[in-house]
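Here the complex is missing one protein chain, while the rest keep their positions.
We just call them A, B and C in the order they show up, numbering each chain from 1.
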Amino acid sequence: MTQPLLDVSPLEAALQRFADARDWNGFHTPRNLVLALTGEVGELAELFQWLTDEQAARIAADPATARAVRDELADVLMYLVRLSSVLGVDLDAAVREKFIANGVKYPPLPGR
Amino acid sequence: MTQPLLDVSPLEAALQRFADARDWNGFHTPRNLVLALTGEVGELAELFQWLTDEQAARIAADPATARAVRDELADVLMYLVRLSSVLGVDLDAAVREKFIANGVKYPPLPGR
Amino acid sequence: MTQPLLDVSPLEAALQRFADARDWNGFHTPRNLVLALTGEVGELAELFQWLTDEQAARIAADPATARAVRDELADVLMYLVRLSSVLGVDLDAAVREKFIANGVKYPPLPGR
Partner (left out) sequence: MTQPLLDVSPLEAALQRFADARDWNGFHTPRNLVLALTGEVGELAELFQWLTDEQAARIAADPATARAVRDELADVLMYLVRLSSVLGVDLDAAVREKFIANGVKYPPLPGR
């Protein structure tokens, strides 16, 4: 895959400015960010823990929980992108490489 | 924030084509994807569990572990984007809203 | 290892009575409990995410956070024991088997 699959560079820059303006760079170590990411994934899981599959499929359409779901997805993404920045990992390149590996590992069904 | 912070639409489309070509859409329920995301975050955490902060900061530069780190970051991102697609959540809008809320919750330091 | 390493049978019974008295057994499916366990581990991780190793070592002695740490450890344990019960897994036997396997995988240092 030679075409880019994603562009998170404006988000990376915005997260950097946000950290700079609050003197948070010292807190943004890789291990801290992995723990923070774990925390946000836990909050996301809590939204789904007692739902049936049918309820889960409609969760983002439910006014009572849509906001919470959107917020948790955003939190997970922001910590993931911040972690990648801090580690110097190009997420687009990493995803493209993984796509190629997955395509070899799991071949498409015949005729698709 | 009115400017887009991220664009993952090519990745969303690629993940949909990947699932279509393997008849995986039935597996991609929200709860399944949350469990899969949890699994990948766990694998990411394992890479960092016995490292010092100094070792962790250099992990992506270490040839022995750089590949593993890139792969796990990619896996987390792919499941997160797939989950958002399945739920019909616009990640860019969700992130922009969260940024505004965070800016209110955590004001910048004076003069920044 | 033939000696028991743990006894959680009173806790298993108490959790069963608690679920019975609230008609919660239908919610206590394995996948729901795995998601709930993930959520509690996430809450535990959040307590440690911005701490230095020195601060983390003293967290349970800090009056401000000791209660939160104890509560999260208890929550993780309760969901883990409940999950094991629902799956019919004998945790003591499982732990003893794992200890033996770990002892083979990681031999003790010479002279210890």
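The working rule: contacts are C-beta pairs under 8 Å (C-beta built on N, C-alpha and C of every residue); 3 or more make two chains touch, one makes a residue touch a chain.
Bear in mind that the values here come from a model prediction, so they are computed numbers and not experimental data.
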I'm checking contacts with the chain that's been left out. Which of B:Ala21, B:Leu35, B:Ala66 or B:Ala93 qualifies? B:Leu35
Interface with the undisplayed chain - residues on chain B: 27, 32, 35-36, 38-43, 45-46, 48-50
Residues of chain A touching the missing chain are 31, 34-35, 38
Absent chain, residues of chain C that touch it: 1, 3-8, 10-11, 14, 18, 20-23, 29-31, 34, 37-38, 41, 44-45, 48, 51, 53, 56-57, 59-61, 69-71, 73-78, 80-81, 83-84, 86-89, 91, 93-95, 97-99, 101-103, 106, 108-109, 112
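The rule is short, and it goes like this: only the chains that are shown with their structure count from here on.
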Where the centres are mean C-alpha positions, what is the separation of chain B from chain C, in Å? 27
So, in whole Å, the Cα centroid of chain A is separated from that of chain B by 2
For chain B, residues that touch 2 or more chains besides their own: 31, 34, 38
